[in-house]
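Pasting a structure here, questions to come.
Here's a slice of the assembly, chains where they normally sit.
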Amino acid sequence: MKHGLKKRSSKSGLPPGTPVHIGQQRTDTVTMTVCTYSGKDFHEQDTSHVDECLALAKKPGIRWVAVHGIHQIEILQRLASSFGLHPLVLEDIANTEQRPKVEDYGEYLFVVLKGLHLKEETSEITVEQVSLVLGQDFVLSFQEGSGKILQAVRERLRNGKGRVRTLGSDYLAYTLTDAVVDHYFAVLEHLGEHIERLEEELVTNPGAEALQALHRLKRDMIVLRKAVWPLREVIGHFERGDSPLIKPSTLIYFRDVYDHTIQVIETTETFRDMLAGMLDIYLTTLSNRLNETMKVLTVIATIFIPLTLIASIYGMNFRHMPELEWPWGYPAVLVVMGSLAAGMLWLFRRKNWM
Amino acid sequence: MKHGLKKRSSKSGLPPGTPVHIGQQRTDTVTMTVCTYSGKDFHEQDTSHVDECLALAKKPGIRWVAVHGIHQIEILQRLASSFGLHPLVLEDIANTEQRPKVEDYGEYLFVVLKGLHLKEETSEITVEQVSLVLGQDFVLSFQEGSGKILQAVRERLRNGKGRVRTLGSDYLAYTLTDAVVDHYFAVLEHLGEHIERLEEELVTNPGAEALQALHRLKRDMIVLRKAVWPLREVIGHFERGDSPLIKPSTLIYFRDVYDHTIQVIETTETFRDMLAGMLDIYLTTLSNRLNETMKVLTVIATIFIPLTLIASIYGMNFRHMPELEWPWGYPAVLVVMGSLAAGMLWLFRRKNWM
Amino acid sequence: MKHGLKKRSSKSGLPPGTPVHIGQQRTDTVTMTVCTYSGKDFHEQDTSHVDECLALAKKPGIRWVAVHGIHQIEILQRLASSFGLHPLVLEDIANTEQRPKVEDYGEYLFVVLKGLHLKEETSEITVEQVSLVLGQDFVLSFQEGSGKILQAVRERLRNGKGRVRTLGSDYLAYTLTDAVVDHYFAVLEHLGEHIERLEEELVTNPGAEALQALHRLKRDMIVLRKAVWPLREVIGHFERGDSPLIKPSTLIYFRDVYDHTIQVIETTETFRDMLAGMLDIYLTTLSNRLNETMKVLTVIATIFIPLTLIASIYGMNFRHMPELEWPWGYPAVLVVMGSLAAGMLWLFRRKNWM
């Protein structure tokens, strides 16, 4: 996860409303999936031709056009003009650096969400921009990649499970939003386990790698937070029921997503607190170890340096050193040394240094 | 206390309103206790059959159905359809990862609270979700475990003490909420004593175990806070009297619980502040000790290393070293060494190093 | 000052509105002082019999019943029933763990304040709960101890100084509140001097006692803050003039107390900031000292260890060591050692290490 300013500057100087793709290309070709349904009827088709897509989207009933890949500006422009989208909406769809937001254009609502993907093996989190346009009887969804996040909704439509087919486009927008928020829980669970493993490692084996991992997690939290916090406002907008596009009966469902969003935000904050606490623990553990090391050094030095002095004294070459002549001089010195060392050790024990 | 994301992800992809039990199973079988009362009349019965329970709950008067155990979805579904609960309510009751909240469904209020249990011997705190549904003349309560928290209310109903039997379902909801909040004080008292013992230990014997205990307490505070903070909003909702289900005469009692909640929150914050201060003290104590250790080492090294040099000099084997021949050479060197050491000691004393 | 959760849990399970004394008993017997006045007339009497008190409180004019000691529940109950107080008010008066608050019961206002006492010799701060009930023409005050805080108001009533006798019960409530807030300044002044003395000590003689004192002060601030912050809201309630019991002409006086409260809060925050700054200073001073100690050790070791090596080399017993035979060998080695030491010293001076 980077700080999220890729090549935004390449756009500066262009007139507003000029769509420019900003972000990484994640699919080779842009594909579109058009689902149309009304109660019992359900029709689904994949295509990579925008004309075919527009023809399909003319059918009666609720229509959901899912676009996978946003790097072909001309496709976006055809769709936008067909559905009557404002140039600024088009610009925002193509620019993956939007923050989550909702904008009311009267005839349609434009919503930007951030989907999270987790690459299990490397614990890497990638952010995918998911843009939704909710009209009276259609929903457009734009994703950067292949659309894994919204796949479950398509399944449910296909199988006719739940009430999704019998309700309007606002309920579809809710299920899509819910699918995005639901994916957060998987990422948070993974992060939670990661944090717990790291916590254990910090206590048993605090080293530079653990510190690096802690730092990476802290940065992940910064980026995660940036993706999640504005969601509160976005979904709160739905829940307050400001737009006539959202029917009152759907409000209760948005309240449910709102609850989930709050839960995601709180968990993120809890993780931040936990990581802050872990850094404190790490630093304190380091201080503790330094103290232990210094005590060992001090004990060794304090015991052996005086003994070495005694040995050195009797190594002096003065002609007149009466002790050297004593028959018991040598053992006496050894005894003195031994008792000195023992005394020191006793002292350190008493001072609780060993 | 874990971070509270157990197997939430197992649910992702399911249509909304699908009840799935998320959490630990804490009772073997689900039991229900039905109390019906109206002034003098009082009837109480335990059952583990949902049909019997529903039959009992048809009696006139105020009815309180207490469900212990939420892992049998079919029982919850039967109750929900009998009392006309929304599928989302059912889903939230079964999912123990809800945050405390209140939701107004018009005909009934749905309240999620978090009860705290303290295992005295291990100082371990466990969180139990307590969901309440308050209708015109009934209260449903759902607990994960055996219902110890709400036991006192049942006693009071049984004995007819206080005014609880003569008042409506809103007063019953109040007493249940009050019982949950009252339990917090026991937990906080225990934590308070724990913090004070730890504080003393940190001063007298700061070590790795004290640090671990401090860390555990800090994490407990994070989880406790997450359980307690949203309560303010929840009970504030009651106290403002937004719902016609709460009679004006009951509002004053909810104001009382609101006060208790604020007190719980403030105590939690005070504990957090105290723990933060204790970590500061711990780190400063460590620094102090390191300083002391280093002073000891420095004093030893500064006194003995020069003396050893002198001894080594007179241990050299030069042929022409006049001092070696002097009859008083040896005692003179000893005197020089002694006075050097004494001078050093005097210097360190004056510099306040010993 | 403790964290303030004494035996609250002993109450859990009792029905709401059951008065239980929670807190320390601070007087042997409960005494009551009844003052009645109306312009010129003034009557004051002490009693420890609740019947006599109630008889006195029946006189016309403004009546102030000051109760000293709240551990005899039956006295409180008699007073409460005589003045028509709600059971929850009675419960709160007896429980000294209330946070400062104001509650409007229509016919009377119930106010909880926290008085601060300072034991000069030990710098110990004790908190006393002061509850006021303000009715149309009476004020009840409940204190845990002997009532020193409100003594000055009684003197003023007795002497007829100021306008207090000519104005209503709301003005009396104001003077009582003012008396409580005024006492804070004495405590804050004392703390301010304490902080300044400690600051000086931290610079001149930073040790474990100073750290302990700093820690104690920080904890005092935590508790003080808890007592003072809610006051803002309480007195703000008066100042906004929401209750008809407060006459418009008295509002201006409550605005004055509000100002004082803000000043107390700001001073508390300033003290907190100062204490945080002092801990920083302390830690930095410790680091500085450690640096100094390590420099001394390094200088000593760096100068003497190489000299000792030289001496040891010429102490070796090789048969063929030509230098040993030179007549000027010994003085030459001494000169080399001296110049080496001088060179090192010069180097350390230049590196600004000494």
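In this document, chain identifiers A, B and C correspond to the written order of the chains, with residue numbering beginning at 1 in each.
As a convention for this text, contacts are C-beta pairs under 8 Å (C-beta built on N, C-alpha and C of every residue); 3 or more make two chains touch, one makes a residue touch a chain.
It should be emphasised that the depicted structure is a prediction, and the values quoted were computed from it without experimental measurement.
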item	value
Total identical subunits in the assembly as filed, 3 in place	5
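What we mean here is this: only the chains that are shown with their structure count from here on.
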item	value
Touch-based graph of the chains, sorted into line, ring, star, complete or other	line
Distance-to-centre winner among chains (Cα means, whole assembly as reference)	B
Mean-CA-position distance for chain B and chain A (Å)	26
Chain centre separation (chain A, chain C; CA means) in Å	42
Numbers and ranges of chain C residues touching at least 2 other chains	315
Partner chain B, residues of chain C touching it in the complex	3-5, 8-9, 11-13, 15-18, 86, 88, 97-99, 101, 103, 105, 207-208, 211-212, 215, 218-219, 222-223, 226, 279, 282-283, 286-287, 289-290, 293-294, 296-297, 300-301, 304-305, 307-308, 311-312, 314-317, 321, 323-330, 333-334, 337
Chain A to chain B touching residues, read off their complex	152, 155-156, 161-164, 174-175, 178-179, 182-183, 185-186, 188-189, 192, 195-196, 203, 252-253, 255-256, 259, 262-263, 266-267, 270-271, 273-274, 277, 280-281, 283-285, 287-288, 290-291, 294-295, 297-298, 301-302, 305-306, 308-309, 312-313, 315-321
